[in-house]
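After the structure tokens below, expect a handful of questions from me.
Of the protein chains in this complex, one is absent; all others appear in place.
Let's turn to chain A:
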């Protein structure tokens, strides 16, 4: 590739980390827009949001929270393992992280599935006929925000997948670990956003 010609010697771990943090800012602002909308409508429709939140299954939400927290731990451990040059452990821990991400998505799938069965989805007849405007807004935001978060889980899993390939082929190693550290940062961001989504939708009544 022609770019190798310019930059085969240019490897700036500090630079890539700055870039990742900047990208994380943009992600926070992306969700920030949604959090603003949520707070405005929550303020305007307090009772309806209270009612609608009771529809959500706190147990599944809590399980998913624990799953994500554990996955954040495993990816952090994989970074340490790489620093100690334990390639096998690194790959195992990354594999566990991927698996936990998948379990989260499966839970989410069933959770959404139950809502759909009860006729709760944007534009459904049940919603427009039986629910108040505040409840419609709550579920609209619920699907958008958890959906967008799930999309980020998928993106995070793809990034981790690439990292797994590069670790096992030896391109990412203890002295060249920026990719793993950056995917770790990204995964923590995905986790962090869920830490806000969980109380906002499931816990506040």
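Going forward, a residue touches a chain if its C-beta (ideal position, glycine included) is under 8 Å from a C-beta of that chain, and two chains touch if they have at least 3 such contacts; residues count from 1.
Assume contacts and distances are computed from a predicted model.
The listed choices are "Cbb3-type cytochrome c oxidase subunit I", "ABC transporter permease subunit", "Acyl-CoA dehydrogenase, C-terminal domain" or "STAS domain-containing protein"; the UniProt protein name belonging to the chain that is not shown reads "Cbb3-type cytochrome c oxidase subunit I".
Between the chain not shown and the residues A:19, A:154 or A:204, the one that touches is A:19.
Of the candidate positions A:34, A:63 or A:96, contact with the hidden chain is made by A:34. The set of chain A residues touching the chain not shown comprises 1-10, 12, 14-16, 18-19, 22-23, 25-27, 29-34, 36-37, 40-41, 45, 121-123, 128, 132-134, 136-137, 140-141, 143-144, 148.
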